[in-house]
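A single protein chain has been omitted; all remaining protein chains appear in their positions.
Right after this comes chain A.
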Amino acid sequence: MTSSTEQPAIETHQLVKVFGENRAVDGIDLRVPAGTVYGVLGPNGAGKTTAVKMLATLLRPDGGEARVFGMDVVREADAVRGRVSLTGQYASVDEDLTGTENLVLLGRLLGHGKAAARERSAELLAAFGLADAAGRQVKNYSGGMRRRIDIAASILNTPDLLFLDEPTTGLDPRSRNQVWDIVRAVVAQGTTVLLTTQYLDEADQLAARIAVIDHGRVIAEGTKGELKASVGSGSVHVRLREAEQRPEAERVLTSALRATVTLDADPVALTATVDGRGSDLGAAEEAARALAELARAGITVDNFALGQPSLDEVFLALTDRRPEAEPKAGEIERDGENERTERTERTVR
């Protein structure tokens, strides 16, 4: 296991992939330290899968370069393949074959003899709780079982780098937790994991560092704490008794906190950022004052919570309504504002 100060597991420089008119990946710079889980977070169509496919040697980049353990993914593709495994977004096992057949097939393709491939398959199936389903076609497996055999297939030969492309999309909470446990165990053994996800709690749970991707570009990168800090220190969630009072509550909160107030999907709920920027009070004091203001205005508050911003809020702040404010301190790079101009320049060139 290499330490993070040494060679990174992945290093990309201005990586580009174009499909027709669509710049699916539009100049991505990533540096993934070895031995950690790195989260790539973004909405559907942000370019996550395309980026992973280039790193896993499935797609040829149209520009820039990418290195995996120092090896170029195009020129040294074969050497890269020897060290990575991919669990794709759609089951990367053969649905017509049984669990055992799938693993034996891959074991043979990885160079194991017949007996060794069978033995290793049996071990993995048992460890992943699939021993009883080993003789059944994968198409009869539940979503969680599919994911598990998929990951088992990826660690037949323990890879140095494992790509997990949206590993828990469509899974129920229990299966999702099982996949998370497996990921943690794999990383504990020194494998680097690059995880793409559209779920913030997943990145929050697993990843040491996170890159937020939107429209094929990295719009923010850093540790979880850094990302959260970039959208203010906290937020207050308020639940009212009467939905009719919400416009009034919004007005009161906006003036009391001098901050952005979001109306939640729930018709009685509001969320406001409290970052202490508006005054020299702490976030909690500010929130308390705002609540007092609400009471004075005759608005009944049933429930409230003050918390760190969730990654959801970070994500929305970064993708939806890009703040006009200058980037915050720290390692965060937020180049969303420049995106349009840069893109135009690119087209002109």
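Going forward, a contact is a pair of C-beta atoms (placed from the backbone, for glycine too) under 8 Å apart; a residue touches a chain by one contact, two chains touch by 3 or more; residues count from 1.
One rule holds in what follows: contacts and distances are computed from a predicted model.
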Out of "Exopolysaccharide Pel transporter PelG", "Transport permease protein", "ATP synthase subunit a" or "RNA polymerase sigma factor SigM", the chain not pictured bears the UniProt name "Transport permease protein"
Touching the absent chain when the full complex is considered, from A:39, A:61, A:88 or A:216: A:88
Given A:97, A:208, A:288 or A:306, the residue that touches the chain left out of view is A:97
In the full complex, which of A:28, A:66 or A:153 touches the chain missing from this view? A:153
Looking at the full complex, which residue from A:37, A:51, A:186 or A:272 touches the chain that isn't shown here? A:186
Could I get the residues of chain A that touch the absent chain, sorted low to high? 53, 56-58, 60, 78-79, 81-82, 84-86, 88-97, 101, 105-106, 108-113, 116, 120, 123-124, 126-129, 131-133, 136-137, 140-142, 144-145, 148, 153, 155-158, 175, 177-179, 181-182, 184-186, 188-189, 191
